[in-house]
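The other protein chains are all here in position, but one chain of the complex has been omitted.
The first chain written gets the first letter, and so on, giving A, B and C; residue counts start at 1 in each chain.
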Amino acid sequence: MVDTLHRLESLIRSRRGAAPETSYIAKLASKGRAQIAQKVGEEATETVIAAMSGDPKALTDEAADLIFHLLVLLDDGGVALDDVLAELERREGVSGLEEKAARPT
Amino acid sequence: MVDTLHRLESLIRSRRGAAPETSYIAKLASKGRAQIAQKVGEEATETVIAAMSGDPKALTDEAADLIFHLLVLLDDGGVALDDVLAELERREGVSGLEEKAARPT
Amino acid sequence: MVDTLHRLESLIRSRRGAAPETSYIAKLASKGRAQIAQKVGEEATETVIAAMSGDPKALTDEAADLIFHLLVLLDDGGVALDDVLAELERREGVSGLEEKAARPT
Partner (left out) sequence: MVDTLHRLESLIRSRRGAAPETSYIAKLASKGRAQIAQKVGEEATETVIAAMSGDPKALTDEAADLIFHLLVLLDDGGVALDDVLAELERREGVSGLEEKAARPT
């Protein structure tokens, strides 16, 4: 059983090389990394604004947009979702995810 | 079997009310929504910079930071991870995730 | 003699209430603060990407976009350009602008 994010990652991989006019993913991927990164920045700002507006539906939608575009950026940068999840697991293992509290700022 | 992100969500829920000095999550949550949202914005910028620097390890680390802080923001905003995943599923169902291509910009 | 930014501020004030279809400023102002703030976030991300790309012309253009949209946001938020310049002057006066070095982080 594959979960939502892994299935989404597979979809991105299968579409990124398609004709740009046939797919949003292909269109975005064809624009290159700067444009994909730009979308991540935009969606993060929209997520921040939705959170500050106190609108759970908007926050849900913008978080979905942010995660989707982050997955496209990871794919473009040669990073697998599992690499990111492994990093999150590693931190949790080290110190119950609290290691950051001890980091110098 | 619970996956990494759901386990992380549970951890955030269990720690958010703890004494701030005992937990990074509790400390962040105690600062309120604006500070949590600020962290999401910061981590998104770091993710953008890591992607533009072409450093897969940095991109992995910053994406992990971004997802972690996004989960804290969702928790603070009363949104469950499953709500966001359901929204991603819904879009995929509508049109293989390509609905956005047809949206007016 | 009025400088560029003050003249731009006056232009924004004179246009913000115009019919949205006649002016980019009026169109943006009519969308409300969240949309104006969103543009500031977008232009900041574009500025970051231009800087990381090492392209001075792109950095110039994006910085111009960022300042322009920041002026629209200040206007919408009831803050005058002179208030921001006075704050910059104040910090410079305190300690040659270096006060931040002494701030706890």
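Definition applied: a residue touches a chain if its C-beta (ideal position, glycine included) is under 8 Å from a C-beta of that chain, and two chains touch if they have at least 3 such contacts.
Every value quoted in this text rests on a predicted model; they were computed, and no experiment measured them.
Name every displayed chain that the left-out chain is in contact with.
Hidden chain contacts in the full assembly come out as A, B, C.
Write the list of chain A residues that the hidden chain touches.
Residues 41, 45, 48-49, 52-53 of chain A touch the chain absent from view.
What is the set of chain B residues that contact the non-displayed chain in the whole complex?
Touch set of chain B with respect to the missing chain: 34, 37-38, 41-42, 44-46, 48-49, 53, 105.
Across the whole complex, list the residues on chain C that are touched by the chain not included here.
Here the touching residues of chain C are 3-5, 7-8, 11, 23-25, 27, 33-34, 36-38, 40-41, 44-45, 47-48, 50-52, 54, 56, 59-61, 63-64, 66-68, 70, 73-74, 76-79, 83-85, 87-89, 91-92, 96-101.
Here is the rule we go by: only the chains that are shown with their structure count from here on.
Between chain A and chain B, what is the gap in Å from one C-alpha centre to the other?
9
State, to the nearest whole Å, the distance from the C-alpha centre of chain B to the C-alpha centre of chain C.
Centre-to-centre distance between chain B and chain C: 28 Å.
Counting only residues that touch at least two other chains, what does the list for chain C look like?
41, 45, 48-49, 53
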